[in-house]
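Submitted below is the structure of interest, expressed as structure tokens.
Yeah, one chain of the complex is gone here, protein chain that is, but the others are all in their spots.
All chains are identified by letter, namely A, B and C, in their written order; residue positions are counted from 1 within each chain.
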Amino acid sequence: MAPVTMVEAIREALDEEMQRDPSVVLIGEDIGVYGGAFKATEGLLAKYGWERVIDTPISETAIIGAAVGMSYQGLRPVAEMQFIDFIACCFNQMVNFVAKSHYRWGGPVPMVVRGPCGGGVHGGPFHSQNPEMWFVHTPGLKVVYPSTAYDAKGLLKSAIRDNNPVLCLEHKFLYRRVKEELPAEDYTVPIGKLAVRRPGRDLTIATYGAMTLHSLDAAEELAKEGIEAEVLDLRTLMPLDRQGIIDSVRKTNKLLVVHEDVRSGGIAGEIAATVNEQAFEDLDGPILRVTSLDTPVPFSPPLEERFLPQVADITRAARELARY
Amino acid sequence: MAPVTMVEAIREALDEEMQRDPSVVLIGEDIGVYGGAFKATEGLLAKYGWERVIDTPISETAIIGAAVGMSYQGLRPVAEMQFIDFIACCFNQMVNFVAKSHYRWGGPVPMVVRGPCGGGVHGGPFHSQNPEMWFVHTPGLKVVYPSTAYDAKGLLKSAIRDNNPVLCLEHKFLYRRVKEELPAEDYTVPIGKLAVRRPGRDLTIATYGAMTLHSLDAAEELAKEGIEAEVLDLRTLMPLDRQGIIDSVRKTNKLLVVHEDVRSGGIAGEIAATVNEQAFEDLDGPILRVTSLDTPVPFSPPLEERFLPQVADITRAARELARY
Amino acid sequence: MTLPEMKYPLSRDQLLDLYYFMKLTRELDEQLVRLFRQNKVVGGLYSSIGQEASAVGTAYTLEKRDWIAPMIRNVGGLLVKGFRPRDILMQYMARSGAPTGGKDGTSHFGDLQDRHVVSPISMLGDLIPVMTGVAMGGRYLGQKIVTMTWIGDGGTSTGAFHEGMNLAAAQHAPFVCVVENNQWAYSTPVARQVPLKNLADRARAYGIPGYVVDGNDVIAVYQATKEAVELARRGEGPVLVESKTMRMKGHAQHDPAGYVPPEMFEYWKARDPLALYEKWLTENKVWDKKAKDEIEARIERELKEDIEIAEASPLPNAEEAERGVYCEGCHTIEAHWERPIAEVQPPKASVQPVWTVPDFGALNNARGSAPAAAASAPDDGARAEAHSNSSAKSAPAGSGAPKRPARAEARPKGRR
Partner (left out) sequence: MTLPEMKYPLSRDQLLDLYYFMKLTRELDEQLVRLFRQNKVVGGLYSSIGQEASAVGTAYTLEKRDWIAPMIRNVGGLLVKGFRPRDILMQYMARSGAPTGGKDGTSHFGDLQDRHVVSPISMLGDLIPVMTGVAMGGRYLGQKIVTMTWIGDGGTSTGAFHEGMNLAAAQHAPFVCVVENNQWAYSTPVARQVPLKNLADRARAYGIPGYVVDGNDVIAVYQATKEAVELARRGEGPVLVESKTMRMKGHAQHDPAGYVPPEMFEYWKARDPLALYEKWLTENKVWDKKAKDEIEARIERELKEDIEIAEASPLPNAEEAERGVYCEGCHTIEAHWERPIAEVQPPKASVQPVWTVPDFGALNNARGSAPAAAASAPDDGARAEAHSNSSAKSAPAGSGAPKRPARAEARPKGRR
């Protein structure tokens, strides 16, 4: 098995699920003939035909609406947002139609919405956003955010098989930058379970997405200074693996949350509240956070670099916490 | 001066600002001839005419878009959402056009979006939501959420005079339930400052909107048991008066956050993170929260009652914290 | 008795059925007002008085396998589709026995399994893309269904309406959209939504047919909608039907509708759909007093029984509030296939992923010509060239996918 990139892993997941289950159909802009802006659906139209790989007009609300309708027919549509930023254009369908359907009247919505998110590629304010908290804060949705090719494939498969709407956030910076060999056989990654990427005893770094790589780099550096950071890759943001976080904090007694999302209202807050409620006694220091600035994502490289959390920001905060 | 309700105070604010400044125009659905679903704009069409009180088609995106356009002309439009839930239909305009305009290219957007939010009136899943965190988490917007008629008027006036887009959330349960005498002269309430509604020494209850009333009721009960709770009415959620919260926590050493918004991702998290960062040493107990359930807002009275935080929930949590 | 000739004939039983549903809608409406005044209705109460012909006459054109999604004034459609007054009563009274068990109110409920009804949400327009999706899904599964929903004059101004209609047109989805032009959107007259005489003109933006029909004439409503449904079922794509009618009450119970010119109510009162239909049934000798009395007695009996059932149903238990956010094994999700699955799997499904653009999008005007005010009307020519979702190869036989040559579709020879 040759190593595959994250975007290839995603394509494999779609392909294998479409092969396994004819209920799986794809819908989105430029996903058919073109194979998607990031080529995540390349080759799938040729294989599965026009009925299963549906190129739509530029209409995010219609894409999500139609996906809901198809899911009411027992299908399992996977909708692509060309960039996840455009999910704002179908926000109402997402939070009011999709998220509330099962609770309100027992209409299950087994659909997936996926798309590229995140910064670091000079995409500017409208092609770099991290929209996770709008949806983590909307009961009825599940949100996953992988950092490896293995997880991207396994979580997407779980999402497709889930009977609930799942938002799969794919960090575009990682699409072609992470690469690994994947198992030949079918596998899934469970929704709602974090992964300990590096064990440690001095503090816990809870993170996800592209920041997992930064955090691991930081942990490497910290280790040189004798600080052993445990790095948690959350993988799923809703349902959040609260127990997994608590378990780690019980061990290290210190918690640093790192996210690429903007600071105010980011998931660090939710984690801080949870740890306060469930493991306050175990804390030997304040819960700290390293995040992006509270601004839109700026375009120019020096501005974007300042905007995004850097490895040095993580090591600095971790050192402070370790010394506490 | 006869006492006025919150909705009357809002109407007064609009009327006085329109009188003071011809740049102020109103736009929304059924706000003219009908005077608005909650009558917040009643009488203003008759007084200011068709050009300043603009009844629109059912098009939230067009309402916000047109308001932005008018604000680029130096006007100060006040857009009404018939129910704040419908803001999901113009979410993209709000978070991508409005919020980022000034940062991206220096285009200031001196507009206000206002509308009724919140539950307790059996409005069901689409007429009861608390959307604040979607916007608190969007840099570029300001968010205010008054609990008194005085503040509703004063904050709305500040919002209209502010050079930035401000979202004014008006709890519909309070519209006609709170009443007070207002000053005869012009006044404003500053955006970004909390109010201490009741001083106390044993714990801090940070809250806002309709939950301020519940929290004050709870504090009353707690006082009978000898527990003195300090009740903070946040009033502005973005920019959050972080210093005001810290000051209170430094005094009481304990913090309970109460919000009507759903639990996961609510502002309690942001407050918990802030206090961890800035006043961890001052905490003599975990930061706790009393919130709505992580569900859509159910319709039937017993379900909605279970969904919403009750006074008993607050006293229970406060007692636990006081004893800690 | 000889029934009047119609393009889509209705039997005597069907004609009386229409009356039954219209009258049942009206009586249910009035009972709800009574219950509202007794404070037994929770939240707002929305009336469809004056619009019974529109809701019943449209829904009656559908078959059991077809799907609807009702808006708030389409209780008549729910009744036609097999829901009972008790369902609507318990929804409004927020009882545990209601289809949503009190989680949601009004006509916000549905039934995916048997009645094929999708629950609406309050946000206007959102059902249009959703029912387009149900139609697309049904075609993919080989079900030969048609889907239908309703939208108010005001609702046609929403972005969701546009995106949904546009996708339906692009996909040739078997979908019928009924625009209920009841002259008012809350307090706003239709002319304030858009300067159009006929909202059916909205169809012209999508190159699809738009019909105008007298929404207070149940026979006319049925005939026009039936034609639309047949067209859609034959695979000719979506149709928009504008039903002109009048909302005879305020937006909801709290609204006295003082903004409606009183003479306007008078005008439309003389055109009450029930009175008109009663007259028609009598003039055409479809019924006699006995038949009429029987139906009315039946309605009275049924309503009485259902109100008793509804009133006896308790409010839900508080703990229910915590349940059901996610589907955790409570539903088995299965697609209902009516075509061979092999057709949609490789190698059978495989196609050449290329576009053809026969005329290259050229303007057929002479260079430098003066601008023609308004382009040519969407005619059959435009429709014939319209793009179809299914290439000839992958289109399931008889699945409702259009057979016409597509303008931009898979080309026989491979490129890229």
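Convention: contacts are C-beta pairs under 8 Å (C-beta built on N, C-alpha and C of every residue); 3 or more make two chains touch, one makes a residue touch a chain.
Just so you know, these numbers come straight off a predicted model, no measurement behind them.
From the options A:76, A:114 or A:127, the residue with contact to the chain not on display is A:127.
Residue-wise, the contact with the chain that is not shown comes from B:104, picked out of B:39, B:104, B:250 or B:319.
Among C:58, C:119, C:143 or C:157, only C:157 touches the chain left out of the display. In the full complex, chain C contacts the hidden chain through residues 7, 157-163, 166-167, 169-170, 172, 181, 183, 189-198, 200-215, 217, 219-220, 223-224, 227, 237, 241-242, 244, 246, 258-261, 263-264, 267-268, 276, 354-357, 360-363, 365, 367-378, 381-383, 385-387, 406-408, 415-416. In the full complex, chain A touches the omitted chain through residues 29-30, 33-34, 37, 55, 57-59, 61-62, 82, 85-86, 88-89, 121-127, 293-296, 298-307. On the side of chain B, touch with the chain left out of the figure occurs at residues 19, 22-23, 25, 32-33, 35, 45-52, 54, 56-57, 59-77, 92-93, 96-97, 100-108, 110, 139-140, 142, 163-164.
Here is the rule we go by: only the chains that are shown with their structure count from here on.
Pairwise, the chains sharing the most contacting C-beta pairs are A-C. A straight line joining the Cα centres of chain B and chain C is 38 Å long. Listed for chain A are residues 92, 96, 100, 103-104, 139-140, each touching two or more other chains. Looking at chain C, one finds that residues 100, 103-104, 108, 121-123, 159-160, 324-325 touch two or more other chains.
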